[in-house]
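For reference, the structure discussed in these notes is given below.
With one protein chain held back, the other chains of the complex are shown just where they sit.
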Amino acid sequence: MNSTKLRRGKSLARRRENIAGWLFIGLNFLGYIAFKLAPLVFAGVLSFTKWNFTSGMKNIKWVGLKNYMDMFKDEAFLTSLMNTIVYSLIMVPVAIFLALIFAVILDKYVYGKGVLRLAFYLPYISSMIAVSLVWMILFLPTNGPVNQILTSLGVENPPRWFNGSSTSLLSMAIVGVWQRLGYNIIIVLAGLQGISASLYEASDIDGANVVQKFLYITIPSLSSTLFFLTMISFINSFQVFTPVKVITQGGPGYSSSVLVYYIYQKAFQYSELGYASALSWVLFALVFVFSFSRMIVDYMGSVKQRKGGTK
Amino acid sequence: MKMGTRKALVKAFVTVLMTMFSIVMIVPFLWMISASFKPENQIFTFPIQWIPETPTLQNYNMVFNSDVPFMTFFWNSIKVSVLSVAGEVITSALAAYAFSKIKFTGRNLIFLIYLSTLAFPIQMMLIPRFVIFRLLGIYNTHMALILPSMFTAFGTFLLKQFFDTIPDELCESAKIDGAGHFSIFLRIICPLCMAAFSALIIFQFVGSWNDYEQPLVFIREKRLATIPLGLDYFKTENATNYGALMAGSCCSLIPIFTVFLIFQKQFVAGIATAGMKE
Partner (left out) sequence: MKKVMAFLLALSTALSLGACGGGGGNTQSTPADSGSTASVESSQDSAGGENAEGGEKTLRMYAWTNEKVMPPFVEAFNEKYKGQYKVEYCYIPGADTLTINTALASGEAIDVMTQASAFDMADRAYAGTYLGLKKFFDQEGWTYDGVFGSSIESIQNLDGEYYSLPYGKSTQLIWYNKAMSDAAGVPYPEPGWSWDDFRSTCIAMTSGEGSEKVYGASIDFDAEGDLYWCMMAFQEKGAFAYYNDDFTATAFTDDIFKQSLRFFSDLMLVDKCIVPIEEMKAFGYTNDTQNIIGLYNGKFAMCFVPDYGYQYLEKSFGEVPEGADIGVVDMPTLSGGKNVTTCYTSTASIPTFCTDEQGAWELIKFMCIENTEYFAGIKCMTPGIEFESPEKAREFYTWMFEHTDEKVGLDHEMALDVLTHERQLVSVDNTYMPGQGKLIEAMKAEIALVFNGESSVDDCLTKLKTVSDNAIADALKS
């Protein structure tokens, strides 16, 4: 008797939670289906076609799996894929590490926080054309300021930076870090505000120094923020596009060609929309595995647990 | 006292160091300003001339007093960005609360789907969206720019991560006091996450404000153009007019500065934690 009542009460509560949950996400979810999921599915359909979209829906040609088969012998695609992975592996950790340090400093240890924070955020909002021109001039191989300094320091063969096949990707990563830093700093700063002051007070009493506080209080308290930051950073760095388009156009050769830039060229310069859609799905799968592996494992775990529980 | 002065000295030293770093960050920005005051034929002098030899207001004159309606672009950008931001903050906050604090069936699966779509390149959604907007009849309206940015997985994800840091016990005790989800959301969660909201507002505002590709594809008329698209109207045939472009870009940064300076104030230690202690 008593237990059925309890169960009924529980299921009522659960139903209530369900309704509340769906009400809360409802608005976002509907818009999300219309403006994200639907286009995504559409792009999925397009990946099996050849289509010049100026000629209307009736002229869509089905090509089956051709677009997916083609990419494995597309050397330029494979190079771009490799470049994207290397770029992300360099850029993401560096940008997060620097952002952590700078954010902690900008949070507490400087005068004129507002102005300094703005300065770090500026690269993110400056005109890309200005950014690209200034970087190209600064890193000019022959007589740019950077190489002039290097030469005066005794470096004999200073790198060709954006203009050399071996250094162009690294140079793009430097620009990437420089541009991304302000963005990451803001996220860390927001995270820092959630750390209770009492934790630091307690550590003061224990006589902890700055580094210890950073390692044993700040970083663990930021775990949720850092998780978010890492994922978003990987997602974004896998999709790096504008700096490449404006500064190197993927060159010299294919040395700085990244996936989204390659996809963009295919879709909008060579009118291979179907092939570009197929490439996008590969990128999607890649990021999915790369960034969400932890979440997928978590999710699988929770499903298993639930199934085990009902037994 | 002595401790205080030592601390102040260290702080001053760190400030100087950070200022030096920040100079590296603002170099392109300085170039932008400097170029906007130069005649077209002096913009590319090498080595870079930071202070224009013959400063001119001609570029700004071109931006504001030509037949290109820059003020209309400006107003369009404000309208699109503000509505996008407002919409996104509201829908994302509600959804994030559900994902973080309500245990409903399908929660994890939906959240995973949400996140996964972040991985799809936005450029490849242009044409599908274009087709869908034509069907919905909102092609060539500002809604085509506002609607997609109102419902984002990014905003939901960002806010959820911050909501997660608020201990569930806080919500539980409120529940015992008879509070429903909505009042927990409004009275407890939101005030504690102002910093996260500020970050989202800054990102989304800049994202909408600087977006070039979506207006390029979804907007056809000059009078509906936002600033990044509108700057194309300063092009000379087949060539870029850098002076006017930089002058326009400089003007376009003012609202971003404003938004940044207003909302970065939220990143002050203590606001969030003050609420938590109670």
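So that you can tell them apart, the chains are marked A and B in the order they are listed, and the count of residues begins at 1 in each.
In the analysis below, a contact is a pair of C-beta atoms (placed from the backbone, for glycine too) under 8 Å apart; a residue touches a chain by one contact, two chains touch by 3 or more.
Since this is a predicted model, take the numbers as computed values, not measurements.
**Q** Of the residues B:M124, B:M150 or B:C171, which one touches the chain left out of the display?
**A** Of the listed residues, the one touching the omitted chain is B:M150.
**Q** Among A:F102, A:Y183, A:Y254 or A:F284, exactly one should touch the missing chain; which is it?
**A** With A:F102, A:Y183, A:Y254 or A:F284 as choices, the missing chain is touched by A:Y254.
**Q** Using the document's contact rule, name the residues of chain B that touch the chain not shown here.
**A** Per the touch rule, chain B residues meeting the hidden chain are 38-44, 46-47, 54, 56, 58, 67, 79, 83, 86-87, 90-91, 94, 126, 130, 134, 138-144, 146-147, 150, 179-183, 186, 216-217, 220-224, 229, 232-233, 235-242.
**Q** Contacts of chain A with the missing chain: which residues?
**A** So the residues of chain A touching the unseen chain are 23, 27, 52-56, 59, 66, 75-76, 133, 136-137, 140-144, 160, 162-165, 249-254, 257, 265-266, 268-272.
Just so we're on the same page, only the chains that are shown with their structure count from here on.
**Q** So, what's the distance in Å between the C-alpha centres of chain B and chain A?
**A** 16
**Q** Quick one: which bits of chain A touch chain B in the complex? Just the residue numbers, please.
**A** 14, 17-18, 20-22, 24-25, 27-32, 34-40, 42-43, 46, 53, 102, 105-112, 114, 116-127, 129-131, 133-135, 137-138, 145, 178, 181-183, 186-187, 189-198, 224-225, 227-228, 231-232, 235, 238-239, 241, 259-260, 263-264, 267-268, 273, 276-277, 280, 283-284, 286-288, 291-292, 295-296, 298-299, 302
**Q** Show me the residue ranges of chain B that touch chain A in the complex, using the header's touch definition.
**A** So the residues of chain B touching chain A come out as 10-12, 14-15, 18-19, 21-22, 24-29, 31-32, 35, 46-48, 90-92, 94-95, 97-99, 102-105, 107-110, 112-125, 127-132, 147-148, 150-154, 156-158, 161-162, 164-166, 181, 185, 192-193, 195-196, 198-199, 202-203, 206, 210, 240, 242, 245-246, 249, 253, 256-257, 260-261, 264-273, 276-277.
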